[in-house]
Structures are given as structure tokens and as C-alpha cells.
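Heads up: the structure comes next, in C-alpha cells.
With one protein chain removed, the remaining protein chains of the complex are shown where they sit.
So, chain A:
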Amino acid sequence: MRPENYEAQRQPPSNEFELNFGPNHPGIEGNYALKVKLHGDVVLEAQADGGYLHRGFEKLMEQRLWIQNIALVPRICVPDPSPMELCYSMAVEQLCGLHVPQRANWIRVMQLELSRIAAHLFTFGGHAATTGMYSTMYWGVADRDLVLDLFEEFTGGRVYSIYNIPGGVRRELPSGFLQRVSETLDYIESRLPDYDNLFFKNQVFVKRAKDVGVMTQEQALAWGVTGPNLRATGLAFDVRRDDPYLIYDQLEFEIPTEESGDAWARTLVRRHELMESIRIVRQVVEALPDIHGPIRAPIPNPLAWNVPAGETYTRVESSKGELCYYVVSDGGPKPYRVHVRGPSSMHAVQVLEKLSVGSRIEDIAQTMFSLDACPPEVDR
């Protein structure tokens, strides 16, 4: 650092100073930054500074064929890519009026819920690491890897599966796969009490996370908060139940809620959701052997596929919140406009900015990780 590059500024003595928090900082999730103004330890003002991961997705999607975009969309949210594929596929299906076979719908639900389990385990790991509990991080990452092994087996990709295409799913499940799914679920379930003892009931975590980043239900609704973060304020809203897609209306599951709306409640909601996801996958595993039929509706030649003109809006519940796609087609081989409404853009920008004010600087990481924002999806 050359001193001559910096101009001294005469300023009155003050306890206030500004700090760049990120983008290369262990307390920040991914490549994201905050500019914070501090008085001592207390945050006076926080300003989100995104754009480090901007790739111009919505523009790129207008330049590629409908089918090519399937490979592009999972990259929008890296830890939880499956809902992205599904939501986009659903939009194209609606535009074309494609009817998806039942079996494909069940397989899709299994994929979504497995992805949710993986994403939640990963979030616990990251959140625990911010409180210095690295063993939980090691556990979370290792257990997530078991789910990724399942993904690899039935989709071919560990992280990005690119398994959903408009009309159904790409391939049939391997033989004996459902058995391995239930074994993995059994194992993850047997681990949960250990997680409770190590992390969720651990006083280190409880004391750090309680009463940090509190938001009320009215605030949450006004700020556009969705998903587990909204449910942590006491409102049981879940797209899976309130606007069912695929076959969620045939499944039994509960919507866990918490009342306090702080970082602790948000993480606890995720922990309960993990149980519900395991329950859902169990139901799918039980039902799938009896559901026969094709896994894909016939689609025209994908390289010369003109999707009928029209517009549509689809929404699904991803592990971070409500994920929506607005897709417009002008009848051509490429989308005319695609807009992604991701949950994290609200959580990481306006909500994080507001919740950080008044907290201490070391609690920003708690707030950020408990909101479970996903920077690549903020910037897109």
C-alpha cells in the first residue's frame, strides 16, 4: 500500500468509522460485501454491495435456445439448484401446454426435497462455522455429501443435476436406488439428535443467535420475506401447501413455524423442515414403485423448438424461499424475456441492511447466515 495514493482528510475526532465487510471475508456468505458504518462496535448503517457475481443471466437466457437454458439456470443458486430447473421447466410446460406424466412429477418431488435436505445441511454447517463450531460444519458438509452421492447416481451430476427438462425428467431411476435413498435418510435422521446436542441446543449457539436480527411478521411481509425466514415470524405460509404444484397436494407434511423471528428461530425452522423433507421423501419412496408410465412427455425437436407466444409466471418453494419465474415467449426459438424473482435478493439486500442496524458488528454474520441468502442468486 503506497501512502502517496491516499489523501489525508482532515476530520474531527470521532468514534464513527466505515468498514468494508467483504467480499473476501469469512463472515460473509460467498462473494458479497457490505459497507457498514460503525459507532464503536455498533452498526449505525449497513449498505449491501453486491454485483460481484453478476453474469447477466436474464440477458444470456434471451440469447439461447429454450432447451439450452436448462443448463444455465441451476447456476443461479449454487447450494440449491434443483428448484431453479424445475421452475423454469414448469414455465415452459405451461407455455406449451405440455402434460407431464405422473411418474415424472413424483421423481421431481423427490429431487426437490433431497436438494432441500442438502441445502439445509450446508446452511447449518456455514452458520455453525460463524460461531466457531467447526465440527458442526464438518458434519454438515459430510452429511450433505451423502445426498450428493444420491444425486450423482440418479442424475449424473453431484451439484448441478440438469435433470428436469420441459416435459418431464431425463432418465429413469437406477435399479435399487429407492433402497439406497431410504438408507441415506435413515442415516441422516439418526444423526439429527447429535446435531441437536452439538449445535441446536448448544449454549454457544443459542446465546449468539437469540435476539439477533429480530423481525416482526408485519416487517417480514412488508419487506417481501418468504420461506423459512417468514415462517420464523409465525406465519405458516408455504407455496407447497398454499399453491400446490407437482403432487404436493397428495402428500402429508407440516409447515413448521417459530414465533420469535430472530436468527435462532430461523435456523430452528430449517431444522424442523429437514424432518418434514425426510418425511416427504419417505412417502415418495413408498409410492414410486406403484406408479408406472413414462417419465417424459414427447417434445418436438429441441433444437428447432418454437414455444408458442404467451407469458407465464410460475412459483415454487426453494430452500431459501419463494422462487418465481416470469417467462415471455414471442413464438420464437428463444425466450423473449425471462425474469427470475429469487428469494435471496430480498433477504440479502433490504432485509439484511435493516436487520444489521443496531446490532454489533460480529452479529452481522449471524444475521446473514440465518437469513440463508445466496449471493449468486442476488446478483444473477
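Everything below uses one rule, namely that a contact is a pair of C-beta atoms (placed from the backbone, for glycine too) under 8 Å apart; a residue touches a chain by one contact, two chains touch by 3 or more; residues count from 1.
Please note the rule applied: contacts and distances are computed from a predicted model.
Asker: Given the options "Protein-arginine kinase", "Carbohydrate ABC transporter permease", "succinate dehydrogenase" or "NADH-quinone oxidoreductase subunit NuoB", which would UniProt use as the protein name of the unshown chain?
Answerer: Checked against "Protein-arginine kinase", "Carbohydrate ABC transporter permease", "succinate dehydrogenase" or "NADH-quinone oxidoreductase subunit NuoB": the hidden chain maps to "NADH-quinone oxidoreductase subunit NuoB".
Asker: Which residue from A:30, A:228 or A:321 sits in contact with the chain not drawn here?
Answerer: From the options A:30, A:228 or A:321, the contact with the absent chain belongs to A:30.
Asker: Which listed residue (A:17, A:138 or A:313) would be found touching the missing chain in the intact complex?
Answerer: The single option touching the absent chain is A:138.
Asker: Of A:36, A:53 or A:246, which residue touches the hidden chain?
Answerer: A:53
Asker: One chain is left out of this view; which of A:38, A:72, A:96 or A:150 touches it in the full complex?
Answerer: Considering all chains, including the one not shown, the answer is A:72.
Asker: Of A:39, A:158, A:171 or A:201, which residue touches the hidden chain?
Answerer: Result: among the candidates, A:158 touches the missing chain.
Asker: Kindly note down the residues of chain A that lie in touch with the hidden chain.
Answerer: Here the touching residues of chain A are 1-8, 10, 13, 23-26, 30-31, 51-56, 59-60, 63, 71-72, 75, 78-79, 122, 125, 137-138, 141-142, 144-145, 148, 158-160, 376, 379.
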